[in-house]
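Here the complex is missing one protein chain, while the rest keep their positions.
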Amino acid sequence: MATTITKTETLVGKRIRRREDPRLITGTATYVEDIQLPGMHYAAIVRSPHGAAKIRSIDTKAAAAAPGVAAVFTGKDTEKVGPVPCGASLPDLRVPHHYILAIDRVYFVGHPVAVVVATDRYLARDAADLIEIDYEVLQAVADPEKALAPGAPAVHPEWPDNTAFNYHQEGGDIDKAFAEADVVVKQRITSQRLVPNAMETRGVVAEWRGADRQLNLYTSTQIPHLVRTLVAGMLGLEENRMRVIAPEVGGGFGSKLNVYAEEALMGFVSMKIGKPVKWIESRRENFLTTIHGRGHVDYYEVAAKKDGTILGIKLKIIQDLGAYHQLLTPAIPTLSVLMMPGIYRARNIRADIVGVFTNCVPTDAYRGAGRPEATHGIERMVDILADEIGMDPVEIRRKNFVTNEEFPYPTATGLIYDSGNYAAPLDKAIGIVDYAKVRQEQAEARKQGRLLGVGLSTYGEICAMGPSPATPAGGWESATVKIEPSGKVTVMTGSCHHGQGEETTFAQIAADELGVDIDDILVVRGDTAIVQYGIGTFGSRGTAIGGTALYFALQDLKAKVKVFGAMLLESDDVSFSGGQVICNKTGKTKALAEVAGASYRAMKLPPNTEPGLLATHFWEPPNFTFPFGAHIVLTEVHKDTGNITIRRYIAVDDCGNIINPLIVDGQVHGGVAQGLGQALWEQAVYDDNGQLITGEYMDYTMPRAHMMPWIENDHTITPTNVNPLGVKGVGEAGTIGCSPAVVNSVVDALSHLGVRHIDMPLTPEKIWKLANAGGNN
Amino acid sequence: MFAQTFDYTAPKTLDEAVKLIGGGAKALAGGMSLIPMMKLRLAAPEHLVDLGRIKDLNYIREEGGALHLGATATHYDVESSALVRSKCPLLAETAAAIGDVQVRNMGTLGGSVAHADPSADYPAALQALEAKIVLRGANGDRTVSAADFFVDAFTTSLGEGEIVREVIVPIDSSGASYQKAPQPASGFAMVGIAARVKKAGGKVTEARIGVTGLTNSSFRATAAEKALEGTGGSPADIQKAAALVAQGADANSDIHASADYRKHLAGVYAGRALSAAIGRAS
Partner (left out) sequence: MKINLTINKKRYSHDVEPRLLLVHYLRETVGLTGTHTGCETSLCGACTVELDGKAVKSCTMFAVQADGANVTTIEGIASDGKLHRVQEAFWNEHGLQCGFCTPGMIMASKQIIDRNGTPSEAEIRHGLEGNLCRCTGYQHIVNAVKAAAAAGR
């Protein structure tokens, strides 16, 4: 529970309840769907029911004549709108032209083909049914390995091998490592496609104000400024004539770290009809057309010494890209490569990625984006290696940890790990669970025929995305702090939080730095007309980069406050603390409000000083940050049904300094839920015709309250020196640490039956078969 | 998200409703199945007759040694009714296993029965209870046994113009239990087994086993029933009987459970249901 706060305490590090919550718990927050504008029209989008087909003809006459219909547009009308952008670049990357509406061919089920605009949503939907499209259905290919097989249908006819790119990276001397190995373990490990499933689907309201030559675009996004730049470009509109507003955003998890066809399409429609237009994605559309995550088939080989020392890792990733590149699609698996050694001293690596087109919706960033796949891989491989050489999973990890003395530690993949104490969370987790005791319990249970499992992962991850050279659109973040004439403080952040609680954590930082009451601080984000250019919230960057930008802006502003304060106190020796400027000689003080008022009235100005109190800082991080942690999961496998019970879940995470432990715990819980979702339940399954057969909540298993275990979470704290706050980021940690710990635990429960690996999700039927037959799945 | 247009009537009397339905209108009870289908445009009735305002359909009462449950009794009504809990706990237990709180607050017994989803929970219990389903049509009431009522997936012996009026279940001294393997995403029954057992003199004198989720329609596992009757109901007896539940069944198969796995689960859950039922019977 949150603690109450008193005015004089410092707030950073306190468990205080969130400042954004009053509007959210009273139903008065404004999400995109809540926006009503005079003359609003509503769009319904007609989408391909086929995974691959040619469009022979489209007849829109009946729809155009239907009641309430203002307009119908097809690909012919929107052909000149720029393509949906891919921001990632790789050598020789094949980039298909991604029209906002299909022209003569559709590439996946859900591919938008036409849009109907009417005065009412029900009428738009009615009219959409009247559009007749004559398709010539083609053979689709939905599985990336099948797509690579000779003779597979070509997703894009111009590239019959379905290969978008090949990527290769090496570090150290991999051949030597394998030549010197006592043991080599190999395993194919998949990381299935997942549907991000933010509870608020996507939605767009576009409002063209022709006389002003101004397009207002309300969209549920994590990156309003990037949407503005890119959508303005697609529409051929000057960027300064477009305003993007991300109102309340109901979750993203990476799925709204993107630029979608519908954002440009609604802009196009509003500009054509001269009326505001609203499109709210249905859940079915969300399943079919918002990006998916993961979609890996990985082939691992790990070379080691008999004593467990890891010498080298080979990894081949087959990445299911889907039919197009969305904003970051091809870049995601490269993050897996960066993370492939985990937190282990593996000096030699070789990685190959094949990016494969399939007749599916594109994959892109979903909570963890590339790191969960890599962590799952290395943490599974370490267990497989331990099993092979008969070593305890804890001991093999300790043996290979990068040690505390080695930081900053350069990895074989080209990263520099900032700081770490990898044994600390492991020790803590082992202490919480009493590792020796649970191993003993397991042995005894086995004698009675019960299948208990103990699984762990000691993960590392990449946060604070990221230094600009490593990020397609700039990896910095911005903050502006204004002290208003009354002394009240407004923070404008380029971050775009959507549940992460930055209205609270940023206010905590600002309140401490300025020594003012937290109620005097307002944090504003998500409107390109109000906030200076920013990058957005994703990749666990909000506090580590956005918070740091704020910290530096506050330092600039404090300096200016001191200058004004010194003038008012007629002193050249002042300090600023507790919300007042203090003359160090006389002890006289000037309150912040007084200083602020004077700075705006400007009756008198200090030399070379402008009126007002405002500071903006764009902060470029010198490195990523690298949080880590240890998760331990105790499971029981029920032999009769294949059901898995999570007996205990222990998560010890180290995300550096913590601004608000209540919020950090919430991030871990939510992250673990998504990791468990992948490990046990969730899967986007396409059939051979490219139909998504888990495309509704009826069949796509979401974690629900009654399915979740109690999460015992704790922390160790190893600050980073990458930023002055010492924070690393925690948004994705729970997800990254979770899935391998769960799978390791279940494999452990079945290991005496000869089970060595199980691919996710660990569905009861799969487990039942293994528990009763053994062997690999 | 948006249903097609339709006419809507909310009659106050059963006769009026039957007349409208006789004219081709579709009955709407709790709407838990019908409305999602209409929103997805998988169903598009031209005329809906809302049964929700007919007081004559919303009751749970004891009458002539049996429980009579009106068609619009909600799952929550059934689950929380003191009468049902004491006189026919199997039905209350089954109702409590349906969907979620909100669905149970709106969804109705009659609606579920008439929809005949092959994965619905009630049919298992109604089969095991040898329930009678009273149908009302233009020519008055007719009564059908549960075994005859459930014909196939989404298919019942409801005739043109008929609606489910009430369900009648016996009150007796049997022990019973409903055990279910929920489909993980939707909560529907991948397999659901309702068992009802009478014991006398240390022997199982009567066993009734209703099965849902396994095949296209609910059914009674008569071979398993026979195998148990006359035995002492020991764990071995139960196991033998449970193993017969899915015998010969043309089991459904989907992404959540193959036919083989479903059949296996039917045995496991039958064992659990029978054990609990026998435990409660003595």
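For clarity, chains are labelled A and B in written order, and residue numbers in each chain start from 1.
Criterion: a contact is a pair of C-beta atoms (placed from the backbone, for glycine too) under 8 Å apart; a residue touches a chain by one contact, two chains touch by 3 or more.
Nothing here was measured: the structure is a model prediction, and the numbers come from that model.
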Checklist outcome for this item: Only these shown chains touch the missing one, namely A, B
Checklist outcome for this item: Contact with the hidden chain, among A:Thr28, A:Asn240, A:Ser468 or A:Asn772, goes to A:Thr28
Item to check | Residue in contact with the excluded chain [from B:Pro36, B:Gly137 or B:Pro170] | outcome: B:Pro36
Checklist entry - In the complete assembly, which of A:Thr201, A:Thr289, A:Thr358 or A:Ser457 touches the absent chain? => result A:Thr201
Checklist entry - Which chain B residues would touch the chain omitted from the figure, given the whole complex? => result 1-8, 10, 28, 31-32, 35-36, 38-40, 48, 50, 52, 76, 99-103, 105-106, 185-187
Checklist outcome for this item: Touch rule applied to chain A and the missing chain gives residues 1-2, 17-18, 20-31, 33-34, 36, 121-122, 197-201, 248-251, 253, 282-284, 498-501, 662-663, 665-666, 668-674, 696-698, 702-706, 708, 710-711, 734
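One rule holds for everything that comes next: only the chains that are shown with their structure count from here on.
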Checklist entry - Between chain A and chain B, what is the gap in Å from one C-alpha centre to the other? => result 44
Item to check | Touching residues (chain side chain B, partner chain A) in the complex | outcome: 1-2, 4-5, 40-41, 181, 184-186, 255-258, 261, 264-265, 268
Checklist outcome for this item: The residues of chain A that touch chain B in their complex are 121-122, 125-126, 129, 282, 284, 640-642, 681, 685, 693-694, 697-702, 707, 763-765, 768
